[in-house]
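Part of the complex only, each chain left as placed.
For clarity, chains are labelled A, B and C in written order, and residue numbers in each chain start from 1.
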Amino acid sequence: MTVSDKHVLLMDGPDSKGLIYHVTGVLFRHGLNIIHNDEYVSPSGQFFMRTEFESGNATFDSEALLHELRTTLPEGANQEAITFRLNPKRKKNIVVLVTKEHHCLGELLIRYAFDELDATILAVVSNYNLLQPLVGKFGIPFHYVSHEGKTREEHEQAILRTLAIYEPEYLVLAKYMRVLTPGFVNQFPNRIINIHHSFLPAFIGANPYRQAYERGVKIIGATAHFVNNDLDEGPIIAQDVKEVNHRQTAADMATEGKDVEKIVLSQALKLVFNDRVFISGNRAIVL
Amino acid sequence: MTVSDKHVLLMDGPDSKGLIYHVTGVLFRHGLNIIHNDEYVSPSGQFFMRTEFESGNATFDSEALLHELRTTLPEGANQEAITFRLNPKRKKNIVVLVTKEHHCLGELLIRYAFDELDATILAVVSNYNLLQPLVGKFGIPFHYVSHEGKTREEHEQAILRTLAIYEPEYLVLAKYMRVLTPGFVNQFPNRIINIHHSFLPAFIGANPYRQAYERGVKIIGATAHFVNNDLDEGPIIAQDVKEVNHRQTAADMATEGKDVEKIVLSQALKLVFNDRVFISGNRAIVL
Amino acid sequence: MTVSDKHVLLMDGPDSKGLIYHVTGVLFRHGLNIIHNDEYVSPSGQFFMRTEFESGNATFDSEALLHELRTTLPEGANQEAITFRLNPKRKKNIVVLVTKEHHCLGELLIRYAFDELDATILAVVSNYNLLQPLVGKFGIPFHYVSHEGKTREEHEQAILRTLAIYEPEYLVLAKYMRVLTPGFVNQFPNRIINIHHSFLPAFIGANPYRQAYERGVKIIGATAHFVNNDLDEGPIIAQDVKEVNHRQTAADMATEGKDVEKIVLSQALKLVFNDRVFISGNRAIVL
């Protein structure tokens, strides 16, 4: 029995006739009021639906509701392949990883301080101690886990020990400038969000603004994406761009780009923390 | 009995519980396959839904379907206030009105020539004959209806006589630079689409680029909207903008702005001609 | 005799032949190296030039340089009407005025903390004490000057007494939500910068997001401008926009708009604090 009033139901699986009718019917019969319903069918026939509803005076048992949704599917539906998830609307618990740059972290901290993040920042972890004073202003634990003198695996193990204290639901890489090993990433499947300082897939890897300058592009950008095992290759959640011109050096572009990076990261986090993002292969479906 | 395979069902009225369930259920039971369903509930509690479906092998009677949708609404629904419309997907018949500028008309003609307009241009009407040669290239009737020596009402009557030949579903004002009287507009309720060369509601009325230059704005724009009886005041369908700077004169802005105007108008027409736009007071709901 | 290495020379006045040649010649003969030169002639024939130069090993007397620039103008130049200003490149001293919203202030504080503002924030003044804790984190004086029980003039006098302590070069209205009287504004001619939460001149005055929602616009924006005696009417320094749709309430737009507001304000301040903005009537020329 849940006491939260607003909930998000996420459904995905192979499309077949009557799926919207099925879900809206079950919610209707339970006296649950749909606030917003959005659905998408991919060209390959995968069905995704996000249904936000409020229970109002009605009470319901989440497990029983999910059971009914799963077991009364219309004829032709592939029950085995369909997934339902039911989340109460609430803040997510996160840990933020950073290196030396403050702009994305500062953005998150200010939003958090004024309750605009849809998340609780449990801690900040960094391989440098430069940003400790900033984090300290906001009364959030800061863990300095240097990579000096450690192998990549040793360093990641040290970070994992710190994360184990907090058990975050999501890791946010707010300009964390080290590549993570598959061993690390696999522990947080679809739960690590990174901001990359280019308009992916352009300028993968190091120094994208330097690359952008040398290529002479007229627009730069930033990309927030889930991290999987290929560098800068996970599903893209949000992107934005900004016009530049030949007068701007790589350093100027980096400065201008920071404004794009921090806003794109914040927008992506808002989508993820509100359960609006499905992952489908290497694509993010935002409903 | 319809033979077209794809259809759009439009529903709007006061929100109440179970409306999505109702519609998806009726279509499901008729063997009609929903391709896309989108709905919106306004803050004031108005419900809008656009359902695109295909009949496939199923046959159905439009009138009977509409009757069933209207008469089997769930308990609590305000049947009197709910509207259903059912359109087969097909091209709309339009007449384009212009004055002297060619850019929007040229855009529409090229799209029309390559079957990308979702509409049939029955004729072009103008109060000047400057654009006759352009229209002639595309084999479309051009009607030169001069306003010289006529009162506004006489001129509009002359235009109405021309329009009566074609009975267009929509009038497109592709830079038609004369204000229409309420008497004229009322004959085409929500069926006249205009492109205004500013980012409305900034710079209503004449010479918006001159106004923009004098105000020193850093961004100019264009607005496609339905025409109602207040000048430049009808529901906005689409807008877009473009950065400018102090170096650009009013004439430069006008030149640059044309690219925005023609694309915004085309995008708005695509939305309207695909039955994706609801009008709600002075707002356009695009589903 | 100045010891700073980089300088900005600003010149404006009626255009005549040879002005660029004159200035570049004087600087050349003094062994001063032009890093960047940009000039603009308005349609009405006003000439504006910004010349950034470095002195390197050369030493020069600012007053003597200005004297030479003024007195050796080419034939035909209107010496009386031409203004030269010579500024060493340095941070400006500012006071920030706020009311209740934190987003613009937070942005400025983070930039200031990391030396990215091109200005020194001497103090923050507010008619509420809500933002005192935030300002306190950054070790900057916060002055709570309530307007309660005061006439507008009494309140402004109280603010002026606080400002007198700091003698700021610029006042930044970072969502200061009270209209300033001409008496106040006149004390800081072209030295007050405001961020307005709309794409001016659309939605002047109160509740622009509410106005934007009701008008059904598809794009919202923000405008940074100098304050003169007409509400929301001073020269525009920077603007930016963001797409919205019918699903967003006025409150949603306000939330989304904050990201635009804070970035636009920061961009405008960067331009002003780097002596890149000329004011010409109601237009800002950005060189």
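Couple of notes before you dig in:
To be clear about the criterion, contacts are C-beta pairs under 8 Å (C-beta built on N, C-alpha and C of every residue); 3 or more make two chains touch, one makes a residue touch a chain.
Because the structure is predicted, anything quoted here is derived from the model rather than measured.
This homomeric assembly is drawn with 3 chains in place; in total, the structure file defines 4 copies of the chain.
Just so we're on the same page, only the chains that are shown with their structure count from here on.
If you sketch which chains touch which, every chain touches every other chain without exception.
With respect to chain C, maximal separation of chain centres occurs for B (centres as means of Cα atoms). Measuring from the averaged C-alpha position of chain A to that of chain C gives a distance of 37 Å. With centres defined as mean CA coordinates, chain C is found 42 Å away from chain B.
In the complex of the two chains, the chain B residues touching chain A come out as 17-18, 20-21, 24-25, 28, 33-39, 41, 74, 243.
Note for the complex: chain B touches chain C at residues 40, 43, 199-203, 214-219, 221, 235-236, 238-241, 245-247, 249, 282-286.
Here chain C touches chain A in the complex through residues 102-103, 106-107, 110, 113-114, 116, 134, 137-138, 255, 259, 263, 266-267, going by the rule given at the top.
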